[in-house]
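The structure appears right after this line, and notes come after that.
Some chains omitted; the rest stay in position.
Naming follows writing order (A and B), and every chain is counted from residue 1.
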Amino acid sequence: MDPWRTALVNSSDGSIRIRGYDVTDLMRQGSFVDTVFLLHRARLPTPDERRLLDAILVSVADHGSGAPSCAAARLAASGNRQSFSAAIAAGILTIGEEHGGAGAQCMELIAAGVEEARTDGITLDEAARRLVRRRRQARARVPGLGHRVHSTDPRVAVLFGMARDAKVAGDGVAFVLALEEAARASIKPLPINIDGALAALLHDLGFPPAAGMLLFIVGRVAGLTAEVAEEYTRERPMRIRIPVQYDGEPPRELDGTPVKTPELQD
Amino acid sequence: MDPWRTALVNSSDGSIRIRGYDVTDLMRQGSFVDTVFLLHRARLPTPDERRLLDAILVSVADHGSGAPSCAAARLAASGNRQSFSAAIAAGILTIGEEHGGAGAQCMELIAAGVEEARTDGITLDEAARRLVRRRRQARARVPGLGHRVHSTDPRVAVLFGMARDAKVAGDGVAFVLALEEAARASIKPLPINIDGALAALLHDLGFPPAAGMLLFIVGRVAGLTAEVAEEYTRERPMRIRIPVQYDGEPPRELDGTPVKTPELQD
């Protein structure tokens, strides 16, 4: 088998370099957020970029034990006390298109919308209106807008404010705000959710859409590890049993005939 | 890298052999249960062995959507509509010492008990009484006895009856029955559960303890695939949110002082 190739890490006896930087330099003078940025972008962030990525990771670290990712991690920790990594992995596996995945989808929309505005010589507002109209006709949701719990997600304004202060806010922030306005005008008020805010900032920071999900996972694992630790220390194994209502076939014999309930005798 | 070595499967252009047998022979004249037995035991089963392993796999296929394995698979299917395998894997990850793992532990007990009886020249009944006494002193449960739902698990008598009819029942079945009797006499009635029955039969069929968990997984995956398929077809994504009660620190500022709730004005 040929060696696999990589541009990420080079380690040999006594030396570990991440994209060329000595890991001990990063440990002493850099930070974990620098390292995340470096791994994904092949360069170190500016102080403003670092600050925004840091805030993004904080914003998705944990949203409560009842979210699918945390609940699945706890279920696995409840049934399988043998392996922390099994419980964390179960939590991560709930993350996809529907949970933690809207960020990546919204980043695709932003990229397409910004491109459409440029190509057709229209404003971002007009591009956002077109997009919302098409989504509405297709009866599809607009990823990045709306939330099950929050009528206004407090993290959104903070991220946008930080992006503006850092002079990082660009087309991403503008387009997501335009989406919110277009949805409000033609559908109903659908406030920007954390996925939408994260997508706007990551776009303006220059990350590709895939980062919308990958960086969500980096942040969420912080919460998952704590959820699992709490499950181990506070709860007894197998405490969880989800209540279920059966609504399928009534009792039947193997030949398909109904089971005759024996008459009760007195 | 040196090639990995294996005694399981040899495949080359036009040929796939499992432990020496042509896979097409197994497809035409053998069965899936034969193949499971063959993969784990390096020989084909007798008809009686096949019948018992078949019944064991049926017995653990599914016990309801509320069990940790099924619930975690559904949670993952609910949040991540991108990948069936992610949902099945999340379900499997709940399986361990506490869920689906008692079979392997009980097989260890059986092996130790049978060995102790032989070495010390005592009966299996006496060996079982010793074991229950030691467990009781250590305040440890006896794996294979007791169930959260069933006062009598209907699968146990059926498996033991089939093992007797097939003349396979041996030390494993005898020892687990002796455990149940010893627990009843010195602790309380703790009926044999499916893990205990599965352990007894797998011991008598000559499987090593690890098979107690591995074959549970083979059977349970049948149920997990159906649970996931039902979640996709009957339920909308993200329908599940577990209710949570927070009982931690009250609201505080970053400097640790309590948050002053703004007085309500009228």
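Just so it is clear, a residue touches a chain if its C-beta (ideal position, glycine included) is under 8 Å from a C-beta of that chain, and two chains touch if they have at least 3 such contacts.
Nothing here was measured: the structure is a model prediction, and the numbers come from that model.
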Exercise for review: May I ask how many copies the whole complex comprises, since the file places only 2 of them?
Suggested key: 4
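Throughout what follows, only the chains that are shown with their structure count from here on.
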Check your understanding: Quick one: chain A and chain B, Cα centre-to-centre, how many Å?
Key -> 32
Check your understanding: In their shared complex, at which residues does chain B touch chain A?
Key -> 1, 64-69, 71-72, 75-76, 78-83, 86-87, 89-90, 93-101, 148, 237-238, 240-244
